[in-house]
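Every protein chain of the complex appears in place save one, which is left out.
Lettered A, B and C in written order, each chain numbered from 1.
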Amino acid sequence: MHHASLEQIQATSSPRVEGRLNAYFAFTALVLVLFAPSRLAYVSALVCFVALGVDAAGRDYLTVVRLPVYFLLPSLLLVVLFTSGSTALAFGPFSVSWAGLDRSLTTGLRSIGSITILSYLIVTTTVPQLVAALQSLRCPRFVIDVSLLTYRAIQILLTELARLELAATGRLGFRTRRTTLRTSKSLAFSLFLKSLSRAEALNDAMLARGYDGKLPSATTASRGHSYVAVVLGCIAIAGWSL
Amino acid sequence: MHIMEGFLPGFWALVWYGIAAPVVCYGTVKTARIARDQSMTKAHVAVAAAFIFVLSALKMPSVTGSTSHPTGTGISVVLFGPAVTAFLSTLVLLYQALLLGHGGLTTLGANVTSMGIVGPLVGWLVFRSLRPYTDLQKATFGAAVVADWTTYLVTSLQLALAFPAEPGVSGVVDSAVTFAGVFSVTQLPVGIVEGALAAGLMSYIAMS
Amino acid sequence: MIETEELRFRHGDERVLDGVNFTAKAGEVTVIFGRNGAGKSTLLRHFNGLLEPDSGTVFVGGDPVAYDDDSLTDLRRRVGLVFQNPDDQLVAPTVEQDVAFGPRNAGVDEPERIDRVLSEFDLDSQTERLCNTLSGGEKKRVSLAGVLAMEPEYVLLDEPTAGLDGTGCRAIGQFVESLTDAGITPIIATHDVGFGLTVADTVTVLDGGVIDYRGDTLPRSLADRYGLRQYVFESWTAPDGDLS
Partner (left out) sequence: MIETEELRFRHGDERVLDGVNFTAKAGEVTVIFGRNGAGKSTLLRHFNGLLEPDSGTVFVGGDPVAYDDDSLTDLRRRVGLVFQNPDDQLVAPTVEQDVAFGPRNAGVDEPERIDRVLSEFDLDSQTERLCNTLSGGEKKRVSLAGVLAMEPEYVLLDEPTAGLDGTGCRAIGQFVESLTDAGITPIIATHDVGFGLTVADTVTVLDGGVIDYRGDTLPRSLADRYGLRQYVFESWTAPDGDLS
């Protein structure tokens, strides 16, 4: 997934829940799913957050969800294959146990349910909004400031990397495996140097504007409490009562 | 290689948060103390974390078909030491989850333990023990390769503890061997490529 | 008034400033011309205390600059610096956060002031946008807004027209005019003779580490001697008005 496009997705998404509340909402949903004793909680999270995500960001949401799922499948397959227990299926040298199937189903559903929540958070909430949520949870000032500055520095360095990659492509830098490794080493070093000068520039820019050790933070009003109550209620009821 | 969001059961997610938290707190306090000094300000700390993040976006030669990405923690531990690396890696893993969907928030503790703490620590020990006998470039190569491989071994163990083949120690061992064996197909060459990248980078840095 | 007295500054082995005696009167537009690498940026950075001279003194409003933390904080509120490259200047992730950065550092939390500045620069609808998704022109506007939000007495502009086309240059020209109208004193470092002469009340040239010329305008022969831009004179011989 491309970074720049993510920011466009965030800029154009229109979530039902806004502000710090949205971050708390997603965090709480993740924790509920993590500890819910019933798989129904995972399914209800999946349904609710796919609906909320598609509603907020359309097809872009599905693109974000898809990538982690590709990573998930091989690990699930392993879990199915090696978990011992009474045999459910056998083909050639492989046999699959009931316990393995059960465990994979649980893990797979929990993971996909959680991924839909994380992806929802990704497409609807910018990093500054998330950091504002952390801040109101009394996270130390140092961590808050460094997090915001890191995000800005990531933006800058990714842009620089994209330009360097373009230049290197124009000069045949990624033509073969060997040239790719050599080019990557060079680009890593160029980025390192740019990092150093960026750090100086960032520090100068902050000093020039009277920085005394605190960054201002985002303030978007929270909205959508009813959606939060309904979704979290669904997950909790599905997880503990049914 | 990160563990996906929601993949670990609640118990194990908590356990790894419990193990990672004190180390990351120590790393944070130590980094904050360094950042009070004029030579390495908050801006420097932030850019260092951003640098490690962006390293993972570098195009690398493909191994076994898929493109690979360096974790950058081997380079980080050689440049900044293990305590600062623990803090920086936490930031990096957080942003990888929030910006790229790699890893996750519930599995952050587990991923920080493997990629931000144990891997770099072992890599750092390798660097310190190699350095008196060889040049910077080779020592960095060793540190980065070992940090990468250790990270993936720890990840295999984390998965095995959560998903043992059968109850008991031997079940965990069986699972760990299976996970490690399957992941080794990609992770062994990725570690070597990352080592080559780190060594090249350090030799350039040493020139400057 | 910003003045310097025998200002000297070394960067490594190189004497960048070698006894600069500079004056910029309050209420006037002062332009510092000089070729690439003449030390214009270095001089500007002395005016708001980002750099401390090896010897010599900087006076702002008649008082010598002191380099303790409190004095510097106060100085930087009074003297705003607009960097050449907005990417070097934008420190916060979003537009609103960046514009509010300076005032909040100064302990001023007046949302109305931020809103007013944002709307002056036509950024009202962009407040939540991330700085790296902005176009070059938008970044420039955010960087100017961020400095003006501190309500400074002086604004230092470092190569404000670098990379801008005619429309962009004109906009910067109008911005400079609006500064003097608002009682703010602009000091501009540039090698762009065309732009500089359009806005300048007083012209100085920095060359070889000293102020080499001061006057109301810059004679053409000098522009050439100082390696400034004047390409256009030699070349543009096309007749005017032959197309619409």
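One rule holds in what follows: a residue touches a chain if its C-beta (ideal position, glycine included) is under 8 Å from a C-beta of that chain, and two chains touch if they have at least 3 such contacts.
Everything numeric in this text was worked out from a predicted model, so none of it was measured.
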Just to confirm, in the complete assembly, which displayed chains does the hidden chain contact?
A, B, C
Can you say which of A:Arg66, A:Arg141 or A:Arg163 touches the chain missing from this structure?
A:Arg163
Based on the whole complex, identify which of C:Arg8, C:Arg78 or C:Arg170 touches the chain you can't see.
C:Arg170
For subunit A, residues touching the missing partner are 8, 160, 163-164, 166-173, 175, 179, 182-183, 186-187, 189-190, 193-194, 197
Residues belonging to subunit C that touch the chain removed from view:
35-37, 135-137, 159, 162-170, 173, 191-195, 197-198, 213, 217-224, 227-236, 238-244
Interface with the undisplayed chain - residues on subunit B:
204, 207-208
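Methods note: only the chains that are shown with their structure count from here on.
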Sort the chain contact graph into one of these: line, ring, star, complete or other.
line
A-B versus A-C: which has more C-beta pairs touching?
A-B
Measuring from the mean C-alpha position of subunit B to the mean C-alpha position of subunit C, what distance in angstrom results?
44
Could you please state the distance in Å, as a whole number, between where the Cα atoms of subunit A are centred and where those of subunit B are centred?
18
Multi-chain contact residues (two or more partners), subunit A:
127, 149, 151-152, 156, 158, 202, 206
